[in-house]
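Note that this complex is displayed minus one protein chain, with the remaining chains in position.
The chains carry the letters A, B and C, assigned in the order they are written, with residues numbered from 1 in each.
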């Protein structure tokens, strides 16, 4: 089989850069990593075939510096660029610049990105394609007063979103009128700071919904398919932390309806490559509304890869090289069950990021398990980027087996030196609302306010106290030992001196 | 679902002990590890829920000391014992002792083990069951003279095997008459040393055959199924190092014939649990002959788990608890392709074991990959046990993808401080005879006599020389630095003394 | 060696004696009786990266991080932060006023970051759970709130400042 490309530059970092390096290596394609000052010791630099420095630590000056990245791509002789997710993955300027430089951009067309980049116009497009959408401000909201009046029209709760936002940034839910103003301002400021665009819009906030998304794929020959759903309702700070496939709440007929709608959406813009249509899902009525389309690979793509049995990154590469999709709709079936847990360097109680140096690190292994991680012992998690350091994905014949397996995997995951949310995941997996699949996007907010006791029930204190006490004892003792060494060194040196004289 | 057992003691060590610990944890069963002096720091001790010391390092005094192990099982309150493979897994006395002590032995019945334990009587049994067998000495061979006459009757090449032998021990191929005597003696001595039984027998050595084995499973309700074949022809020193499923050489009609024969074999002895029928396979005629039955779980069971989609260790546990098999023959299908590479602490050129302390150790991760390993940084591989420290298993939609993925996985496997056969595996996977599937059990012997150049082609010398030179430079420099420290310490101490006075 | 320890607000007296082959550790939670533990050194074993602790028949793989007065113990994806004071330190402590070890007269940075906005000024009284400032770290804006009703004594940072872990950002007056 002839290689689709000779050399691919990966304009990203961390686990997704490594994920793409692996696909390249399996296809005999040379992989080129790029890194910022903070990332010289990042694992993606170690694992790539080639690696080039692109600038200072802040994203703006490195991973978002598309000119520099393009320059490196040319120097290295890459014939394609994979943007991963985040950073430049949905940046039209970059996509265009690649094409102009004769370098293949592994992702959707610039037109695709534009069509879906703006949440407001994309919503109108979807209405046109016959995809159900949510009531709200059909456009940007320029003043607090306007925001208030819309809120009164469609009724609380509402959600305010930065037009250019994403990944939980520039997004606030408002449940009381007096919270509206500060939320409105916060969204505008985050929109300005992270996406250089303060415009925000408002939507009816479907109360206690689920987040269900459909994976779609298109090629350059007008073929479009869906790879069924993922449920991503377990969120904290509006960021997904556990995803599963299939969803325990979507009846099969609804599943097929959602898939068909997603394919209509993709066809509407003649979408190329991997994309995801996110839906708000009302678990009582089983109604679903278009939320947004992510014109890129998703963090949680592995659970679809496992349940459907395809390598989505390789497929992206093939499609970008012009090949037709390697699968037709009728070839795609869900088999078994997969769950992903996002392991983040953060305090499991406050959700505050906890960057720092990793000490011991042993990843889970064994049957029914996939780990995509860039953690290693001695690695310092930098403060500049996303706190997610690893993804643990388990799969089994049944949902129950996949969950039990995840519990097993997390129990054997040794990661010390920094705080992580591993213990939070374990608590969630044991929660009746997760076990019975009835959980919604407000699951954590509602059930984990006083989480500490849950988190720490597993082991009682004496074991911890004894360990701390023995360590404190040794530390104290070692001080004396150091004293000793100095003296004995002094003696030795003393002798040396005598010999010399 | 009610738990089959409350607490299982695992009478084994290393990766298979860990494999069983994982199955237990996923089923909510408490796992009990046992360890010898040399294994206090072995990973299976760290991962188990409970761990007990059972004696000195030599297997005879620890992992083969069934009385001690049984005693621990009682103390710990285990209601079942899993023997893993090797050690006590095919020891009738132990199996009986467990049953007598009211502890469930997770494996075949003592009668099953006896029936297949003796290679000679088992061969006759198989003839009776209508399973094809190989011409040879229908019994033990007591003298060199007898051996010579049999060799003349059935013609060279022949293979001499210790009746009680296994795992490549007590086994010699004879191609020239003048090699026969020393080979005969060697087998007897190894049989005596390792299995306390010098008896050997002789068989026609099918020239340049393949090793194909069929996984079978039985329950306590007279149900027997097969889970298709594994090809294990890649061997060095008569030990498997790469296995794959399905075999590239077995036509489907032959596959079904072999499966049917294997099920007849299992039914003949009313076999209970997981077992494997090993066949000698003539790739020209596609004829197959019964070689032996392993009445236990195999090292290479994961490739069957992946391709057939069942957890064989959990199934062993369920069957032992009396449940009927969870799958019927018609539920069992092969999907995709899986390969296993056995990573051993040994010199890749001489195959000599290379025990020692592991320094850096980073296992491969990512899609289509399973790792069962007990290596970790700083772990000292003991000299007392089998040199296999890890199994890397890859799978894909096609055989080609599985092989490419294995290459990728091995390339990212960092394991330093000891010599390993990783680079040998990479060389094998690239060999045309492996790629086209035509390889046989003599593949390595025939194609890897002068292996060094192959092994080391990947990178040229300057990179290595520069690294060594810089290190030598630093070592030299650090000596001087140590001198410095002593003096400065001396100064500091000097000051201290002054202050005191 | 005698220590006083605090874990999750509960206080313990701790005594550690090292034998050739075993540790003797005694614990007394405030108002309860002493419990004595004999720990064979082979059951509390340093294995390169971790400590393998076989305790009361259970196998724990643990890691202990910290020094001086604060240790964090990791085990089975759970952890505890334990304050521990030896005789010397207890002396110092007794000199300091303020409600025990846990006392909190200031707002410290829990991680390195950048000050985005400050909501209070010197002299302000801020009610419990009301925002004091917004700090950015790892691309998230983290709102820091008052843990109790506080009167601002001094503000040591300004908007745009970058702060390191542990840096004091706001000092409060003594609780009234």
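One rule holds for everything that comes next: a contact is a pair of C-beta atoms (placed from the backbone, for glycine too) under 8 Å apart; a residue touches a chain by one contact, two chains touch by 3 or more.
Everything quoted here is computed from the prediction, not taken from an experiment.
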item	value
Chains on display which the left-out chain touches in the complete complex	A, B
Sole contact to the chain not displayed, among B:6, B:93, B:149 or B:471	B:471
Listed residues A:9, A:24, A:51 or A:78, member touching the removed chain	A:51
Selected residue (touches chain absent from view) among B:244, B:372, B:386 or B:404	B:386
Interface with the undisplayed chain - residues on subunit A	33, 40-41, 45-51, 53, 76, 376-379
Positions on subunit B where the hidden chain makes contact	169, 186, 190, 194, 237, 347, 350, 352-355, 359-360, 362, 377, 383-387, 410-411, 413-417, 419-420, 422-423, 426, 452, 455-456, 458-459, 461-473, 475-477
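Convention: only the chains that are shown with their structure count from here on.
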item	value
Chain whose average C-alpha position is farthest from subunit C's own	B
Inter-chain centre distance, subunit A versus subunit C - centres from mean C-alpha coordinates, in Å	31
Whole-Å gap separating subunit A and subunit B, where each centre is the average of the chain's CA atoms	38
Two or more partner chains touched - positions in subunit B	47, 376-377
Sequence positions of subunit C contacting 2 or more other chains	49-50, 61
